[in-house]
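Okay, here's the structure, questions in a sec.
Here the complex is missing one protein chain, while the rest keep their positions.
Here is chain A:
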Amino acid sequence: MAKKLMKGSEAIGEAAVQAGCKLFFGYPITPQNEIPEYMSMRLPQIGGAFVQAESEVAASNMIYGAAGAGERVMTSSSSPGVSLMSEAISYLAGSELPVVIVNIVRAGPGLGGILPSQGDYFQATKASGHGDFRVLVLAPWSIQEAADLVQDAFDLADYYRNPVMILGDGLIGQMMEPVEFFEGRVPTKELEPKTWATTGCDGSRPTNVVNSLFLDPEELEQHNIHLKAKYDRMVADEVRFAGYGTDEDYDVLIVAYGTVARVCSTAMEELREEGIKVALIRPVSLYPFPYRAIREAAMKAGSVLVVELSTGQMIEDVQLALARSRPVHFHNRLGGMLVSPDEVVAKVKAMLGGQSEEVHHG
């Protein structure tokens, strides 16, 4: 297919359709309303179904039902709405159901504002709900990558029988960029038939039950161990990241994800034009986090700069990766304000000039 200029929200919707998603349940919230809008237009065309639920709580339980029946299904929301979905996300993980959840993050806490933020990093990567589980989290930095990752997300969800979250921000939702969908796309994983799905049983096979309730502690412990083994496989096989200038020599390594990394890439180019050696590493999978790649890239640098639209969330994972082996500095904006390339340039110069303080946790 030829390149098409698409809004991020529309590209995410179309990517889901291309990946075989025929069902979407959601509830409106800015800044991601164009995703349900697109799905409400598109899904009837392909014999699918779009339902605007009465709330995010309902929508997230509807995806539970559809996934339990073996269908590819997606929901999308923005921060406060995703909080309302967190109970169902825990049930989905406990019941091992494959779904794709898109969070176009807005500034918080509470209702906060509607402009871009990365304040949901902790929620997405560490605590999408109660209990001991993980969600695979992918963070695109462009509209094309959003389209690619959404398609991969459906394969990964089915392969691991686990929720996969796409973590974007308002820029990813609202921006238009050229997107290309490739015909004959090969799934990113080899997928088994969903023999576990509750598709109706005429006695020709044992009854399938989809459930997260295990009252027998020995049985639940075995279930927890089984889930942990699955998360370990994700950690071993699904780490994704991109490095820019990391093959060359550099003094400062910048770590940033999503659209913030785009801003940092512009800053990096400006710094390099001035002869300042900088590289950028961008986690694409936030869970599993690219600890090793960041550690290895940081070992070549004198110091590390983390840039986020939060008060400091991913920086904790970066510090975990580095174990105090390199000084870590931090630059951020909050409340829906965006980081500009100029700010990053000034921060790197301050670091090299000794006018920036390291950040310590713990």
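Note that in this section a residue touches a chain if its C-beta (ideal position, glycine included) is under 8 Å from a C-beta of that chain, and two chains touch if they have at least 3 such contacts; residues count from 1.
What we mean here is this: contacts and distances are computed from a predicted model.
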item	value
"Twin-arginine translocation pathway signal", "Glutamyl-tRNA(Gln) amidotransferase subunit A", "2-oxoacid:acceptor oxidoreductase family protein" or "CD225/dispanin family protein" - which is the UniProt name of the missing chain	"2-oxoacid:acceptor oxidoreductase family protein"
From A:93, A:124 or A:175, residue that would touch the chain that is not displayed	A:175
Among A:84, A:114 or A:350, residue touching the chain not depicted	A:114
Residue of A:265, A:285 or A:319 in touch with the missing chain, whole complex considered	A:265
Residue numbers in chain A that touch the chain omitted from display	3, 5, 30-31, 114-115, 142, 170-171, 174-178, 259, 262-263, 265-267, 269, 338, 340-342
